[in-house]
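Okay, structure first, notes after.
One protein chain is absent from this view; the other protein chains keep their places.
Chain naming follows the written order as A, B and C, and within any one chain the residues start at number 1.
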Amino acid sequence: MPDIHSRTLGHRERLRALLTNPRYLMVYATIGIFLLIYLFGALLYGSKGFTSVRTFMLFFSDNAYIGISAVGMTLVLITGGIDLSVAAVASLTGMIIAYGTTVLGLHPLVCILIALLAGVGLGALMGACIQYLNVPPFITTLTGMFFARGVTSLISRESISIKHSMIDALAGFKIYLTWPNAQGEWVKIKPVASIDLNTIAFLVVIVIGAIILQRTRFGRNVYAIGGNEQSASLMGLPVARTKVLVYSFNGLCSVLAGIAYVLYVKSGWNLSLQGAELDVISACVIGGVMLSGGVGYMFGTLFGVLLKATIPAIITFNGAMNSWWAKIFTSVLLLLFIMIQRAVIASSQRTRRK
Amino acid sequence: AITIGFSQIGQESDWRTANTDSVLAAVEAAGWEMVYSDAQQKQENQVQALRNFISQGVDYILFTGVVSTGWDEVLKEVNEAEIPLILLDRMPEQSTLDAIDYAAAFGGDFVEEGRRMAYWTANYVEKIGKADEELNVVILEGTTGADAATGRQEGIMEVLANYPNLKVIASQTGNFTRAEGQAVMESFLKAHDKIDILLAHNDDMALGAIESIKAAGKDPGEDIIIVGCDAPKTAFDAIIAGDMNATIECTPLYGPFVVAALEKLIAGEAMDKTLIHPEEGAFDAEGGIVYSADGRVTEKAADKIGERLY
Amino acid sequence: MSDIILEMRGMEISFPGVKALDQVDFTLRRGEVHALLGENGAGKSTLIKVLTGVHRPDAGTMLLSGQPIRPGSTQEAQKMGISTVYQEVNLCHNLTVAENIFIGRQPMKRGRIDWKTINRRARELMLRMGMDIDVTQPLSAYSIAIQQMASIARAVDINAQVLILDEPTSSLDDNEVVNLFAVMRELKAQGLGIIFITHFLDQVFAVSDRLTVLRNGRLVGEYEAGAISKLELVTNMVGKDMNVIYNLQKAPRPDEAPVVLEASGIGIPGKVEDISLNIRKGELLGFAGLLGSGRTETAEMLFGVVPVHQGSISIGEEPLSLRAPLDAIRRGMAFCPEDRKRDGIIGDLSIRENIALAVQATRGFMHPLPQKEQQELAQRFIKLLSIATPDADKKVGELSGGNQQKVILARWMATNPDLLILDEPTRGIDIGAKAEIQRLMLEMCKEGRSVIFISSELDEIIRCANRIIVMRDLAKAAEVDGDTCTQADILAIIANEGEGEEAAV
Partner (left out) sequence: MKKAIASGNFLRSKLFWAIVAELLILLVGFILRPDFLSIQLRTLSDGTTVLFGTPVDILNRASEITIIAMGMTLVIALGGTDISVGALVAVSGAIALKFLRWDVLVYNTPGDYTVQPFYLVILLPLLACTLMGLFNGALIGKLKIQPIIATLILMVGGRGIAQIVTDGKQFTTQYTPFKFIGNGSILGLPLPIIITLVVVLGVMLFVRRTSFGMFVESVGINPNASRVSGLKSGTIILIAYVLTGFLSGISGLIYASRISSNDSNNAGLGYEMDAILAVVIGGTSMTGGKFSLTGTVVGSLIIRTITTLVLYFGVVSEAIMAFKALIIAVVIVLQSEPVRNAISRRRDRIRTQMGGEARA
């Protein structure tokens, strides 16, 4: 038997292997396009402040709720499923917190607890329905979305703002970015840039998601189910438990996204986050997750979210696009992204053959 | 040059388009630079836009919020950046208004519009001599949860409470659209044999409902009294054709207000924080019917259609 | 008594229209290899699936180490110590080979998956099976044979009392089989009970201690391996005397006939390179080689399944550019692929539709084959290939593995091709049907059609082929005369890595 240990790779080699691994290609493509678009924005609107630290930080903070939700969604999509209820659940979370604190006078933490129960419970229920009743995820979660939206409307048809010192404190938490001025004092950079709680939460959840996917059995089972559910089951993997857990976890992420959204706008409203589920899904897909299941990385999702975030930023910096041009511009960029992605992958396949 | 950031809700209706056009045209005419951002009905887009305006360092910000709540943080950021803020059309809720600084505010009043719809109806019913009859009212509501819908409904119900003969037998959302107004009315007509009055939260739904009423073999405007809200040209057409009875105005034309306010601000004059409501009328076929508690009377639609811009 | 691990009594199960198992008894002892034999559709796989909780039996009792069991899922069965390799490879293509072997039981380090150990141990395992491959590549990068080995490696590595191998050798070549048997003997010595299903009788006698024969869902009998002759066994399985297989008549070598297809220097960089070959009208060209030697790739290039990057193919005098299989089909070619689950069956469609598919594809959807003709076509092939099914409207996915293979063969024979490429067509097919297929191939040659026949069984190739191309290391190693060469010659070419000389034709 040949010596296997002699094949252990050095750090440099491992890095090279990582960089040339075709499985990460979609992720690289996404990062590449992100940089490209960023450059594009910088050239056009650099003078208006597109390249400022503040703008960059806003990519994170303004999209934190999308990003947090995308983490759960990535898992769901990798199993080959889909969850259309995420935005509705996040909206419901906002409403529960708002109604609870403002109308019922409960402590926000109690409301968050209730929201967690509701969100994770709905997720588990949908997961069970998908697994045990064999109802397609699309339909199950579409119904879940109607249901969550419906309950939100039932709680209150008016938007309710949240006035609570804890929420205020959390929403107001900011680490200002500073740099040393000529005198060597640390001053806020201009325009003011800061890291808020949502940004931190977003990044933390992404990292947790990545660890779950790459370093736990649960995460690997997620991939296996997406690769071939029947095989996964015949290999003796806990398919049912994994799937129910994935949807529950996604429910959890939706609630977290809802909390992030609450910190963002401090109110609950039954019309909030309409259609955001598609933003979440498309962010994942742009990040390289395959809807057919089995393929995707958290890191890709992170850049998918950032990439999607650049579109509205560019539109706002442009400052002369009305709704309909904005829509067309968005879709043209979307088309551009996926075409470049396609091209990168096709060409790499060709070079790989050589 | 002076740069003005305008965070608009979206382009969800003709009304909104007219609103945007009015402001954009006025600002352009005044020779200022405009950074316009369309939120496509999403609060989060508006927050992003406002924060972006700050990054870009605009001089003034015009703002219409898609919803009344949830603006505290971002408007405080605007205050911190010391950019004067002008509120348009839809106002943030009172507690927000109290908590932030803004230079001027112009806006409509949805609750008042609802009240006016009901007042007009009650007075019209009296005029045609049906004040003592039991009359069945159906309501086509706007999108559940939208400020305009909740406000108008509140106003309608508040006033109708004083008229026990006007009984609301059905109230259902038509999502502010013609098609749904039509479908919902169709069902009302199947489920209820006697419908006398239709109050629609906007004219589009009323226009849709008219088709259904015709399809059911009834005469809109005659068999069923129809009152809408917004007062675009199409509603005038319908009133003149006798298909609709009245519409309560909700004007989108804020351009002149904005320019006047900006000119004052640029000149260094301060404005106070009082909310200024634009003058708004109501229109029907004949004119002369009282439509508000303070005794305003309607104008004849046919006389005014020529002046309508949208 | 104590050496009996597993006992199944009076097992019964029926599917719509079929009684798949009828009063079947089965006993497995500790430290034995117990072969389970029977024709296609006899119920072997079904018996296994009942045992591992895929199907629930209608009646019968199962005892594992004396305890009654009733596994409700494969997971439960696995927990009870039953480890299984199913007939169709059931792994995940998106995961690496190593991960496929270890998923669900990964070694952990500080609460996290220890990838290093996984990759190391997977490599060890694969080496033990005689496979020197990069286990960090996704499974989809490898041929079905390697996939099969990986799934065996997985099953073997699980600590089990019972190991079930459902046709594990169907796409392995002799070397791999030898390796597998070594592993099986090792496990046997450790006291495992192994259930071994195969259609290769030589393998049965080589490794098993005891055999059980099923026919039409019923138990025929249990025998000691030493106490029954091959002929007896075949008779028991098929229920009638089998002599066809020993007197097949090879078609005459059509040396004068025109060349129907010629390929010169075709290849795909990194996969197979520089393959030149030709085939004459009425000729049967065999392809021999070890697994992974590039036979499937070559066949796929000839049929347009994968694009050819270099070289050229011509039919008759005309050069041929193949963009998709349809182009090849239109030129009178047919290709029965190796991996029937991936490239062959349309599981949810009926047998009739599956058979008519390729014919219909050439006609285009605007010119549908009338229902009646489809039905006739299906009936003809069901009879010709003796496909075990109640009627032509049964879903193909519900057929036994061997019968699925026959349906695919039927699909291609139905197109009435001039050149038929068969990649391991006898995979998983019982001995009777195998003889039948060989007879059909030879008959087609006599009718003036040409056949390319890829197989891992050398004797099968030598028995049928006029000319044999031997592949080695993703290239053509030699071309030998089918009439004169022997197994030893071919093995010598395969083994002789240094020499690359072409044997005279």
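Operating definition for what follows: contacts are C-beta pairs under 8 Å (C-beta built on N, C-alpha and C of every residue); 3 or more make two chains touch, one makes a residue touch a chain.
Because the structure is a prediction, the values reported are computed rather than measured.
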| item | value |
| --- | --- |
| For the chain not depicted, the shown chains it touches | A, B, C |
| Hidden partner chain, touching residue among B:44, B:93, B:113 or B:141 | B:141 |
| Of B:136, B:234, B:247 or B:292, the residue in touch with the unshown chain | B:234 |
| Residues from chain A at the interface with the omitted partner, ascending | 129, 132-140, 142-144, 146-147, 149-151, 153-154, 157, 278, 281-282, 285-286, 290-292, 322-328, 330-332, 334-335, 338-339, 342 |
| Contacts of chain C with the absent chain, listed as residue ranges | 16, 303, 305, 324-326, 329, 335, 337, 342-349, 353, 357-358, 360-363, 365-369, 411 |
| Where the unshown chain meets chain B, residue by residue | 11-14, 17, 141, 144, 170-173, 175-180, 182-184, 186-188, 190-191, 204, 207-208, 211, 214-217, 219, 234, 237-238, 240-241, 305 |
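Quick note on the criterion: only the chains that are shown with their structure count from here on.
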| item | value |
| --- | --- |
| Whole-Å gap separating chain A and chain B, where each centre is the average of the chain's CA atoms | 36 |
| Rounded Å distance between chain B and chain C, as computed from the means of their C-alpha atoms | 72 |
| Complex contact set, residues of chain A against chain C | 1-2, 4-5, 7-8, 23, 211, 214-217, 220-221, 223-224, 226-228, 230-238, 294-295, 352-354 |
| For the chain B and chain A complex, residues of the former touching the latter | 5, 10-11, 20, 34-38, 40-45, 47-49, 51-57, 67-74, 80-81, 93, 95-96, 143-147, 149-150 |
| Contact footprint of chain A on chain C as seen in their complex | 54, 73-75, 77-79, 84, 86, 90-95, 99-100, 103-104, 106, 108, 112-113, 116, 120, 123-124, 127-128, 132, 138, 154, 268-271, 309 |
